[in-house]
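Can you read through this structure? Questions will come right after.
Of the protein chains in this complex, all but one are displayed in their positions.
So, chain A:
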Amino acid sequence: MQWAIIVIVLLVVVVFISLTVKVVPQQRVGVVERLGKFHRLLTPGLNILIPVIDQVRINHDLRIQQANVPPQTVITKDNVQVQIDTIIFYQVVGPEQATYGISDYVYGVRNISTATMRQIIGKLELDETLSGREKISTEIRVALDEATEKWGVRIERVEVIDIKPPLDIQESMDKQMKAERNKRAIVLEAEAAKQDMILRAEGDKQSKILKAEGDKEARIREAEGLRQAQELEALGEAAAIKSVAEAEKARIEFLATSGLTEEILAYRSFEALTEVAKGPANKVFIPSNAIETLGSLGAIAEVFKSGKDLKK
């Protein structure tokens, strides 16, 4: 009997003290209800409760938590079904609202983010969804904050992990990419060929122009040379004629001054005779006194000849 009392008293005391003293770790918060009504929050550290009257309804973790959303099929504006894989980061910021405002905030957070995501993606075209993750997250921010204000839960961010378009669309996107690259390659090739041709033509043109210019200059120089040579020649000739004329003039003058004698005239006639003899006519009339002179000349020649024979 005595032992039973001891055990009961010990048990009551142990339970009593365990209900009274509560140690709450950091970043956790307990919601205390006094006789069913919200009383206060249990903040981190040592807390004393009145047993039975006070009751801890729920403990909230105040750290940022993650919730994976299973891949969702979403339809974009241009009617393409894409699989979208998101992760949600949320944090309890108002423990009272998180307790009394919503029955299960984790479930609520998950649902509201997928619903918002659908709504936002539904407004975008496929290409925009693939490239505009930044835009998606800002739009989600406003929509979610508005919805979760009453829940005491703040959705830190909704990250799109992966957007998977359907297989056939992915294939056609690949094809498009390939075709685009091919196009670029072909265009580049054509451009190279064009440039090649242009460069060649330009080179050809320049070489031809240079050649023609060279020819032109050569000809001009040649003509100039010819001109100069002819001029010089003409000048020379002129000078020569001039000097001949001068000499003739001087001779005539000289003759005039010396006075024309019979002997000179005879001499001159002889000179003329020899000239005449050289001419093409066969018959030559030689003045008689000229023959006489020739005859005497011939006699002198005979004398010289016989002189030579005698010596032999």
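Note that a residue touches a chain if its C-beta (ideal position, glycine included) is under 8 Å from a C-beta of that chain, and two chains touch if they have at least 3 such contacts; residues count from 1.
The rule we apply is simple: contacts and distances are computed from a predicted model.
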Chain excluded from display, named as in UniProt, from "NfeD-like C-terminal domain-containing protein", "Glutathione transport system permease protein GsiC", "Sporulation protein YqfD" or "SDR family oxidoreductase": "NfeD-like C-terminal domain-containing protein"
Chain not shown: contacting residue from A:Gln119, A:Thr138, A:Gln228 or A:Thr293: A:Thr138
Tell me which of A:Val13, A:Ile161 or A:Val276 is the one touching the absent chain. A:Val13
Looking beyond the chains shown, say which of A:Ile48, A:Leu167, A:Ala256 or A:Leu297 touches the absent one. A:Ile48
Selected residue (touches chain absent from view) among A:Val31, A:Val69 or A:Val153: A:Val153
Interface with the undisplayed chain - residues on chain A: 2, 5-6, 9-10, 13-14, 16-18, 20-21, 23, 26-27, 43-48, 62, 91, 93-94, 97, 138, 141-142, 144-146, 148-157
